[in-house]
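The structure under discussion appears below in the form of structure tokens.
Not every chain of the complex is shown here; the ones you see sit where they belong.
Order of writing sets the chain letters: A and B. Residues in each chain are counted from 1.
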Amino acid sequence: MARIDGRANDQLRPIEIIPNFNRFAEGSCLIRCGNTQVLCCASVEERTPPHVPEGEGWVTAEYSMLPRANRERSKRDISKLKLSPRSAEIQRLVGRSLRACVDMTKLGERTITVDCDVLQGDGGTRTASVTGGYVALALALKKIGAEDALKTSVAAVSAGIVEEQPMLDLCYEEDSCAQVDLNCVMTAEGELVEIQGTGEGRSFTIAEQRELVDLCAKGIEALRTIQKQVLEG
Amino acid sequence: MARIDGRANDQLRPIEIIPNFNRFAEGSCLIRCGNTQVLCCASVEERTPPHVPEGEGWVTAEYSMLPRANRERSKRDISKLKLSPRSAEIQRLVGRSLRACVDMTKLGERTITVDCDVLQGDGGTRTASVTGGYVALALALKKIGAEDALKTSVAAVSAGIVEEQPMLDLCYEEDSCAQVDLNCVMTAEGELVEIQGTGEGRSFTIAEQRELVDLCAKGIEALRTIQKQVLEG
């Protein structure tokens, strides 16, 4: 079975990361993974929320889709007076992932909020938010002279089983008919920070789960190279 | 007194309108007015709200700023559970302006929602939303084969008095110290659809008000030319 866009099963979609897309944020980028586009902006504030120990910093994330990011327009959260539960889930994931990169003591008493706003969504918006969010975060830390607070990098990608075939980096068409969907967030050292897998159409064996993690690991290595180029460029 | 960016007092900032920026919306554009950037997406739905007479259509607008559109990050509406009153005011203005272009009977029983999301705000976001929103609307009408529902075009710009001098198209630095701020929405025929003026630092004479309207009229003519080029291009 050929993939809808002709990719090999272990191949990422074309990735583009435009750094400093927003001129006001301390760090920002527009990340494109195929037709998925997420604007990631890291904002630094010189105070921390109450739960943070004195002398330490905090990193958090917010995630949202613009109303017409998808094939059909969806209502804004504010018109329903509810944060979309899916957004709530995703922004918790992105926040945990980005915190894994930062030494909070070296950051000092600051909060960095990474806003991930999906301009166009074609599958993989949560993993693009982690990958692009890391770039925004790293640029912001450089801008404020706190690069040493960066312990490692993170990047993320999904893999899934579509028509019984394991595939890397599902686009919307693939995602919407995937039997299994799994995504991983990994560090520069190739270790896991987050793993989330779901049997959408059927359950999956432990062996299948392992194969999907291996696919993700491969994709993340490629993403890491692109992140480095952007940050060093 | 020279303007901060060297423009003449009756000169617009550089304008760029990128049509079809979003691949899913029936019509869309990214409009740049200097450093202000607004993504305008027109979405068509085949139903109308209850207050619309049978056989007619409806055009409405929503306006929002991304959290880091400004120099300082602001909280999302949903985290305050309130639509920003400023956004409420602006989206009512944009909606009225766009409705002025459309023959609702020719549109038929459809709703077109024009989402104006400010990616970067440097003054003039409400007028950019009208100018770009018109382009998105016109593209959507073309896409669905309802160009004949378009009665006229609209474009908008602001003018103000800064250090006692009338100036066209204020950027943020000018806007934040303006004594008077006025914006106009005008049709292709050079008639007014909306006028809103505010004395921020002082009141203003009827003569001053007239001068500002004349400045706006001049700027809107230039904007109309750009809109036409984009739509015909």
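Keep in mind that, in the parts below, contacts are C-beta pairs under 8 Å (C-beta built on N, C-alpha and C of every residue); 3 or more make two chains touch, one makes a residue touch a chain.
Owing to the predicted nature of the structure, the values given are computational and were not obtained by experimental measurement.
A.B. asks: Assuming all chains share one sequence, and 2 are in place here, what does the full complex add up to?
C.D. replies: The number of copies making up the whole complex is 6.
The criterion applied here is as follows: only the chains that are shown with their structure count from here on.
A.B. asks: Roughly how big is the turn, in degrees to the nearest 5, that lines up chain A with chain B by CA atoms?
C.D. replies: 180
A.B. asks: Touching chain B in the complex: which residues of chain A?
C.D. replies: 22-25, 28, 35, 39, 41, 43, 45, 62, 64, 66-71, 73, 76-79, 81-83, 113, 115, 117, 119-120
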